[in-house]
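Below: one structure in structure tokens.
Let's turn to chain A:
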Amino acid sequence: MTAAALRLENIVKTFPGVRALDGVSFDVRPGEVHALMGENGAGKSTLMKVLGGIHQPNEGTIHVGERPVVMQTPQDAKALGIMFIHQELSLATELSVAENIYLGALPTRGFGRVDRARLHADTQRILDKLRVSFGPGTKVGDLSIANQQMVEIARALTVDPVAVIFDEPTASLTDAEKVVLFDVIADLKAQGVGIIYISHRMEEIFRITDRISVLRDGQYRGTLDTAETDEDEVTQLMIGRALDLSRNTSHHQLGDVALEVQGLSCGRLYEDISFAVRRGEVVGFYGLVGAGRTEIAETLFGLREPSKGRILLDGSEVRLGSPADAIAHGISLVPEDRKGQGLVLGMNCRDNMTLPQVSDLASGMLTAEGAETDIFARYHESLDIRTPSWRQTVGNLSGGNQQKIVIGKWLAMKPKVLIVDEPTRGIDVGSKAEIHNLIRGLAADGYAVIVISSEMPEVLHVSDRIVAMFSGRITRTFSSEEVTEDALVQAISGLSEKPAA
Partner candidate 1 sequence: MADTASTTDAKRGGKDAPPREPILKLVAKQGILIAFVLFMIGFALANSRFLDPENIMGVIRSSAILGVMALGVTFVVISGNLDLSVGSMMSFSTIVVLDLHDKIGPALAIPAMFALTLCLGAFIGFLVGYLKLNSLIVTLGMLSAIHGLTLTWSGGQNMDIADKSGTWFSVFGQGEMLGIPVPILLFALLAATLGVVLARTPFGRKVYAVGGNGTAATFSGIRRARVVFLCYLVSAFCVACAGLIQASRSLGSQNTVGQGMELEVLAAVILGGASLLGGSGAIYKTVIGVLILGFIQNGLLLIGLQFYAQYVVTWIIIILAVWLDIGAKRGRFLSPIA
Partner candidate 2 sequence: QDSFTIGITQNNVGVDSYQTTYEQAFIDAAEANDNVETVVLDAGGDVARQIAQMEDLIQQEVDAIIIWPTNGEAVIPAVRKASQAGIPVIVTNSNIAEPGFDFVASFSGPDNITQGSRSAEIMCDRFKEQGIADEAQIVQISGQPGYTTAIERAQGFEERLPEVCPNVTLLETQPGDWNREKSQQVMEAFLVKYDDIDGVYSGDDNMGVGALNAAKAAGRAGDITFVGATNFAVGYEAMEAGDYWGSIYQSPVDDAEAALQTALDVLNGEDVPFLNYFDTPKITQENMGEFSKPVF
């Protein structure tokens, strides 16, 4: 057996009120892709932050090769050849792509001047490997989230690393970009780099990893050889039970049309969009990143002014000047950017969850704290949110648990029309199933639901009908009976005009 590239032993890390890591041991070998799995809040990111020099462990040791090391800062980790691609984007949006990639290590040529020629040449080489369309000089703030993620990934390729940590790198990537990423990982692997790969997506895990280690509640639960295990076993280890991840077959009684959109356009973001959603129906919107789905959702939520077209609720036209209007009409939106749009990070969990209805709940002039706590308790329970109490600051929750707070917030509104944009980005398998059930359950209760997702299994699993979009236009609408994966792929790549054979 080869010596480990990296070895962690008995790592303990506590935060006030939380024992995030409770004696975790873990190692990665050179040329190995090692998956780290666990539910939201299990401690994966925390463990990696310990390895990346961001957190100092309370107990435990870290070895690089044979050498015990202490890492006080990210700088130290980098110096030891440990590269870290963070779960949350960690970029300076005002700087260029090249400057971000080489942040902290800009090449110079005397008097502290940046050697821009070399910087751009080096960057271009890396960008070429990643097959992206933007150049080294592009401002990162002008890139889509997916491309920003690619910039993060590019950083790992600037040095010859001993190990690279990918913390949910694919959460916002398209399939094409994922393929590139997996190629990059294969290259690294071939060079003998040890890779730690965190993801909630089973198919990826089984496609690229060699071993799988599982954390649960901050404790190490075991390591499996990927080749010798299956999804059920991993799931079992992660959440202590098996899951049923089948395709949607149940159908509810459909009611009247709740929401209808006629000929809606918004500049060149999307054009001539028409569709209807009935009570009891889940309509999935599937397409590539940039297809314009989010913009439609934003329009329906009063955040954008359409240039043409009409929006009808229960048959009568409405004007939505702001999210407040939309909410008053019974529309809710779970936005795609949880940190930027979904949460007030410095606020506690309960207050975030009840924010849209704080006025409605109020008794007299005062906030109804009791009722708010009850609402929190309800979704705390049903969404299995991991946090010691409602008083916890949302910013301290793990990524997936933050997402659950956002979902709970909008479910709690009991909306007429619920729009969810990438609802399970970063959510663990167990909770994902839970959220899917919730969405189906809402439909069963007579709500109209729109699900925007870039994950085909998800769309297939929850939708009664699927709207496929390409480049700002609807290309085709499928019912759940007729839809096939191939037809869907065609429809979202602009190929659907060609008659299917």
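Convention: a contact is a pair of C-beta atoms (placed from the backbone, for glycine too) under 8 Å apart; a residue touches a chain by one contact, two chains touch by 3 or more; residues count from 1.
With respect to how the candidates were assembled, all candidates are chains of the complex that A comes from, given by their letters.
Being a predicted model, the structure only gives us computed values, none of them experimental.
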Of the listed candidates 1 or 2, the one touching chain A in this complex: 1
Chain A residues within the candidate 1 interface of the complex: 16-19, 22, 41, 73, 75, 217-218, 301, 303, 322-324, 326-328, 333, 335, 340-347, 351, 355-356, 358-359, 362, 365-367, 369, 377, 380-381, 385-391, 409
